[in-house]
Each structure stands twice: as structure tokens, then as C-alpha cells.
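Heads up: the structure comes next, in C-alpha cells.
What you see is the complex with one protein chain gone and the rest in place.
In order of appearance the chains are A and B, and numbering begins at 1 in each one.
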Amino acid sequence: MSKMKKIFSALALSVLLAIPAPTLAAPASGKAPELQKWSFAGIFGTYDTNQLQRGFQIFQEVCSTCHGASLIAFRNLTEAGGPEFPESQIKQLASEYYIIDPELEEGERPAILADQWPNPFATEREAREVNGGALPPDFSVLAKARNLAKKFPMNFYDMATAYQEGGADFIYNLLVNYEDEPPHGVEIADNQQYNSFLGRGIAMMSPLMEELVEYDGDGVPLTVEQYAKDVTAFMYWMADPHLVSRKTIGLNVLIFLSVFALLMYLVKRRIWAGVKH
Amino acid sequence: MTLATNVKNDPTRRDFLYVTTAAVGAVGAAAAVWPLIDQMNPDATVKALAVIEADLSAIEVGQSVTFKWRGQPIFIRHRTAAEIETAKAVPLEDMIDPQTDAERVIAGHEQWLVMVGICTHLGCVPLGQKPDDLKGDFNGWFCPCHGSHYDSAGRIRKGPAPKNLLVPPYEFMSDTLVKIG
Partner (left out) sequence: MSSHSNYNPTNPVEKWFDERLPLIRFSKEHLMDFPTPKNINYWWTMGAVLAIVLVVQIVTGIILAMHYVPNIEMAFDSVEHIRRNVNYGRIIQGTHAVGASMFFFAVYIHMFRGLYYGSYKAPREILWILGVIIFLLMMATSFLGYTLPWGQMSYWGATVITNVFSAIPLVGTPILEFLRGGFVVDNPTLNRFFSLHYLLPFIIAAVVALHIWALHVPGNGNPTGVEVKSNADTIPFHPYYTMKDLFVIVVFFIPFAWFVFFAPDILGHADNYIRANPFVTPAHIVPEWYLLPFYAMLRAVDFDVLFINAKLGGVIVMFGSILILMVLPWLDKSKTRSGNYRPMFKPFFWLFVLNFLMLMYLGAQVAEGIYVILSKVGTAYYFGYFLIVLPILARIETPKPLPNSISESILDKHEAKAAKKIQIGGEGNE
């Protein structure tokens, strides 16, 4: 390697090593987020079925009054790699929701497995009227529509570790950092509550509180942190339902490519063996 | 250097590497190509509607309702006792596509006739579902396109259609709930 190249790479390496820990981009003037350990992170990540079931329970009992999930079908809740509820249970659940169908006499019918999750409000205007002018976002891809991307050069660290959970970390930190009062000197609007992670007021009041939702059995703590983790995991599943099969196939593909690359290298060496180059 | 020369001149070792690599490559290529082909197969939303459940509780005796299954109309008729009698009494020699009434319904549920509402001639949707529709000469269904007449068991009796109205795979989940597909 030429001297110039050596100096350049040494410089680059020392810059990279000098940075001790990933520096995070906290939104606006908020406090630094706490990254969570998610079961679905990393190349061996999978969803925790029980967690997804708990998360769905929170979604249904707490969030779905205001937030839609229009890209999720009821049948998704029964499919492998997700909450994996029994079909009969979801069929029963679906029949409690009504799908608007103007062609029918009654104008609506009970939902079936094949239907998408119905919106809680008929129009955007209605949604805003009920929520003080704010529009509760649809949950379908919300966990991918938020991020805690690290700034250069630590974004390369994210690429190397396949960090895709920025949306989950964002949502979790949002849910657990509501404050009763904004800090001194900070003004927020009447219909807002202060959130120290965002560093500003937010029109959604804190949706979670201790013992809000009863989990069946389990011995899982009924704390805000637990609820936040569970509902966030469920939201991430909604955004990425094929995560488990994707990572499984990916592992196989990487192993295959590594083996194939090695074989191709040996073939290349064998072919070039007699040629001075 | 000497080892390399040996290996180069030894055909079995050289060929083994080439053959193995080619085989591994072929497996990889096949695995990569399959998704590109499979994506044209029916997707999850289509497959979700491949099986439907029809609620029969609101269908009164003598009434017909049309459901949708795999994009096709399904005629479900709650037959009267008279219609069932007439259908059973027809001799097989009189039929263009001989089939007994029993072969077209499920035992214990003969009053329910479940058929794909597509004429077996050239694909029109026959009349006969509504009370004021033409029902043809055999009091069943009548296809206005080319004049096929179906009887009260949906069998072709007169006209150009070659086969009886198709009976889809179905089973009763309960007395009033039928699963089709």
C-alpha cells in the first residue's frame, strides 16, 4: 500500500475508534433516549409470541379507539411469525367489528378474517374533531415511520449491526417519558401534555398507566414500562409481519453465499494458477 | 509450487472443484428464481377469500341468495318440499347430464342447494335467483344468453349447456353456517 493510503487509513481508523459510544440523534431538545433490548433485533431476532399477544391486547383495549390499523387484516393475527392467536378466537373477535359496505341493505356487516381492521373514525375530519384537532396516526407502519438514526459516522455502526429498531426505541421512549408538568419556562398548548423525550408538548395525553390492562396469568408486571414494551413490539410486528421468515431466509442466504464465494475463489485461483499476472 | 503442479495435472481433483461449484451455483440459482415465479401465484389476500362462510339463517324457505366466492356468484337456494320432490322424481334418461338430486346436495341438508351461478355453456349468469326472474321451463334457472333451462336441482334439461350447474366443495359447520371452498 502506498504511503499516502497508509496515512489516510490510519487517520480514518483513529477517527472511528475515537468515538466511544454511539451518539444518538434525540429529537428536538429532548433527553437522550434509552435503547431497549428487543427480542426481534439482530440477525437471530424473532418475535416473542406472548409479548405480541399482550401488545395486541393493549392495542385493542387502549389504542384502537383512536388509532386505526388499516393495513392489518384480522387473519394476520392468526398467521405464523405473529401473535398466532387461534383462528376461532379471531373469527369471534372479527365478528364484533363492523365493515361498512354500501351495497348491503344495512350498509354494514360483521367483519371476517379476510377483512382489514376497520378505522375507528369514518373520516379524517371526524378523527380531528374528537381529538382536539390532532389526527391520531394509523398504526400500520408507524413503527417504521419513526427512527433514532445515529449521525455519521456511527450510522455505519448501525449498518454493521443491522439496527432497525429505531422506530421501536422511539415509540417506547415516547410512551414512558410523559411528565405531569412541563419544566420551568416551557410553554405548551392547552390540549397537550409535556413529553421529556420529545422535549415538547404532544396532543396525545399519556395513554398508559399502571394496572390499566389486566394480563391473563403470567406474572408479567403491570407497569407502564411493561405495557410500553409490549405494545411497541406489537406495533413493530404490524409494520413488519414477515420479520421472522425474512431473517431465517437471510441467514440461509448469507451462509450459502459465503460457501459459494469460497468455492468461486478456489475456482478462480485454480484457473489462474498457471498464469503470471 | 510442486504441490500446485500436482493438483493442476490431477483431473479428478480439479473436476471435483468445478463440478461442486457448478452444482452449488445451480442450487443457488434455482432458489433465487423460485420466488420470482411464485410471486405470480395467488397472493395472501386472494387466498384469504378462497374459502368463505355463508350464513343461511336469514334465507327463508323458497328464497334464493347470491354469495360471492372466488370472484364467482354462488346460488344458494332454500328449496321448498315441492321443489325437492320434483327434483327427485325426474328419471335419469330425461337428463342431458344425468345426476340424481342426492348427488348434488348433502344428506340431511337436502333443502339447501349450493351451486356456482355460471352457465356451463359460455359463462353467463343465469336468471332465477329473484322471485320475479324468469325460471325457465323446469322452474329452476334460465340462461337468457342462449336459452339453457336448469331444473330445481340446477341440472341442465334443455338448451345448449353441456353440464349441470357446478356444485362447489362445501360443508355444513352448523345447520345455518356453510363453508364453501
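Just so we're on the same page, contacts are C-beta pairs under 8 Å (C-beta built on N, C-alpha and C of every residue); 3 or more make two chains touch, one makes a residue touch a chain.
Please read all numbers here as calculations on a predicted model, not as lab measurements.
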{"item": "Contact residue for the chain not shown (choose from A:Trp38, A:Phe121, A:Tyr163 or A:Tyr178)", "value": "A:Tyr163"}
{"item": "Contact residue for the chain not shown (choose from A:Lys37, A:His184 or A:Lys276)", "value": "A:Lys276"}
{"item": "Sole residue of A:Arg54, A:Lys91 or A:Arg146 that reaches the chain not shown, by the stated touch rule", "value": "A:Arg146"}
{"item": "Contact footprint on chain B, counting only the chain that is left out", "value": "1, 35-36, 38-41, 43-45"}
{"item": "Absent chain, residues of chain A that touch it", "value": "2, 4-5, 8, 43, 71, 76, 140-142, 144-147, 149, 152, 158-159, 162-164, 166-167, 239, 241-242, 246-247, 249-251, 253-254, 257-258, 260-261, 264-265, 267-268, 271-272, 275-277"}
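In this section, only the chains that are shown with their structure count from here on.
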{"item": "Cα-centroid distance, chain A relative to chain B, in whole angstrom", "value": "40"}
{"item": "Of all residues in chain B, those that touch chain A in their complex", "value": "4, 7-8, 14, 17-18, 20-21, 24-25, 28, 31, 45, 48-49, 52-53"}
{"item": "Contacting residues of chain A [partner chain B, same complex]", "value": "73, 75, 112-114, 256-257, 259-260, 263-264, 266-267, 270, 273-274"}
